[in-house]
Every structure is written in C-alpha cells, then in structure tokens.
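Up next, chain A:
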Amino acid sequence: MNKVLMSGNNIIGEAAIRAGCRFYAGYPITPQNELTEYMAEHMRNAEDGVFIQSESEIAAINMVAGASAAGARVMTSSSSPGISLKQEGISSMAACELPGIIVNIMRGGPGLGNIRPSQGDYFQATRGGGHGDYRTIVFAPATCQELADLTMDAFDLADKYRTPVMILADGMMGQMMEPVIFKKPKKRIYSDDFILKGAGNGKSKFIRGLLLDVIDEEEHNWKLARKYSVITKNEIRREEHQIEDAQLVIVAYGTAARIAKGAIKRLRENGMKVGLFRPITLWPFPELQLRALAANVKNFLVFEMSTGQMLDDVRLSLQGYAHIDFHGRPGGAVPTPAELANVVARLYEKVD
Partner candidate 1 sequence: MAKKVFGRPKSLKDKIFHYCPGCGHSIAHRLIAEVIDELDIRGITIGVPPAGCAVLAYNYLDVDMIEAPHGRGPAMASGIKRTLPDRIVFSYQGDGDLAAIGIAESFHAANRGENISVIFINNAVYGMTGGQMAPTTILNQKTTTSPAGRHKILDGYPVKVSEFFSQLEGVTYIERCMVNSPTNINKTRKAIKKSFQCQMDGMGFSLVEILSPCPTNWKMNPIDSCKWIDEVMSKTFPPGVFKDNTASVKKAAEGAS
Partner candidate 2 sequence: MKGSIKIDKELCKECHLCINVCPQGHIIPTKEYNAQGYHPVGTNNEKECTGCALCATICPDIAIEVYRE
C-alpha cells in the first residue's frame, strides 16, 4: 500500500470509510471541519454511504444512533464545545448499547475557549462525559499513522462490545499532515440480532434506555459494568519509550507525548535517563502497567496540555508508590520540547 501525505482530519475520514463506515453526521466546528468536509465528499462515492450535515451536534449524535440501530457502521465528529452537546446522545448510546465512533478534535476551553490544540477534555472523555453510570473506550493517537490505525480499530471494538468509542485528538493532530499507510481493515464481525430492520413476520423488538423498574435498571448497570471490566482486561494499550534505564518517566498522551519524546531526546543527549509512558487507551487506563513501572522508577512527571486531568489517573495508578510531579500548559498553548526538557532537567537534578 502506498504512503500518502494527508492531514489528520482527512486520515480519520479515509480510515473510517475504508473500515466500512457508511453513515456520518456532523456539524461544522473548528478545528475538525476538514473531517466533515472529507466525509461529505467521499461518502458520495461509497456504496450506500450517507452523509448528513446536521442542524446541531445533538442532532448528529442521534442520527448516528438511529443509523447504528439500523445496522450501519457510524461516525460523528466534533470539537470540545460540540462534544459537550453530544453527551446526551453518547450516554443514550451507551445505555442502548449502540456501537458508534465519536471523534473529538479538542480545542481550548472551558466554554468556547479558543481553537488551539488542547487536552482539556480528558475528564469528560474518560469519565463517561454524559450522565449516568457508563464509560466509553477512548483512544488517544499521537501520530497520523496511529490516527489511521486506531480509527479502524475503533470500529472493531465498538462492534465487539456494542459501545460508543471515542477518538480523542487535538487541533494539532487534526490539522497536521504526516505520511500514512492505510492498513487493510478487518472484516466486520457483528451480531445483527439486535438491529432494527422491521419485524418481518417475527416478533417485534425494541431498543430502550429507560428502565423504570429499579431492579431492571440496576441489573442493566451491572451488565454494563461487567462489559467494562472485560474491556479493561482486554483492550488496554500503551507505549513505553526508553524506560529500561529511566530514572524519571514522563507520562503523557497524544500531542503532549510527541513533545515529551522531543524533550527526552534532548535530555538523553545531556546524559539524563528519562523515559516516556504513553497511554494509548485513556479509558481503560493502563493502570497496572504504570504501577509495575514504579517498582524501578520512583519519579514521574505527568505532562498535559491542561491543568492536570490525567494526573488523577496517574495518582490512582501509582497509589503513592512513587513521587509525581506535574507540568501543564492549558488553554491552547503548545509547549516546545525545549521548554519541557528544562522542566524535566530541574526535576531530574533533585532525583536521588
């Protein structure tokens, strides 16, 4: 397969279509517009492809939910403020166990914030985001190649677990171009016995999220919880970079992890043994894998383009077994590897 140069937003769109996505609905918001535009252009040529520019993010997620219930592979995308609007529908999809992909190309926040790359939606993405007791699988790609691969994988996991999956990237990932090779998508494995196609001559079915009976709702919650624990057991992904001899490990994801790698290169050139632990799934969080590192590493630095959100998960994972520092740049600021290297160098000197 040929290597092509594409922007992150377009890569997500292309990977989705190759993975068999046949229904996309979305609403314009910077910095993810190119994805919506890509789907508008390319769904036309996909067999049975449907593109709808919806009147709002709320409508988009519900269109997607409907199409998912009708058996299509579905995707919607937005950026931070739009994702907040979609939460009602995401919660509903989780309740109704409808597969679907939600792409969040994060920007600065809270509120309208700005359109610069940011990582302020970590809590929203990993804690469910909407109301109720649910989780969504969250992928945090750090390269355009990973955007392509994880987008395809996201569809497989959404089908496998019948759950919404979020791809959490930021404005920089969406806008930047990198060479990418599209892998061959897997065949769709999908139980269609819950899909609504009309009852035919058989029994009619319904899909619902409202369970007025307390015992039913409680059982449904536990059923979802069991599903989430299976996901936690099977689907954790992370990257460990130069940790073998590390005295200090930076924990970062997405764009921040790229910057961290740049910083690590500089630091190592100066003889400082620094490594990177990069969660690729933010939920499920690679908790045990991170804790295992604490057997040898006693100093961690969490680095995020936020005021400290993943920091909580790192604290929960390390459970006091190691010292944790934090460096954050919220609001759309993208720090340089040099800046981070300076921060790490100061901490490194204190490492005993």
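Odds and ends about this structure:
Convention: a residue touches a chain if its C-beta (ideal position, glycine included) is under 8 Å from a C-beta of that chain, and two chains touch if they have at least 3 such contacts; residues count from 1.
The candidates came about this way: all candidates are chains of the complex that A comes from, given by their letters.
All values reported here derive from a predicted model rather than from experimental measurement.
The candidate touching chain A in this complex, chosen from 1 or 2, is 1.
Touching candidate 1 in their complex are the following residues of chain A: 22-23, 25, 50, 52, 54-56, 58-60, 62-72, 74, 88-89, 92, 96, 196-201, 204-210.
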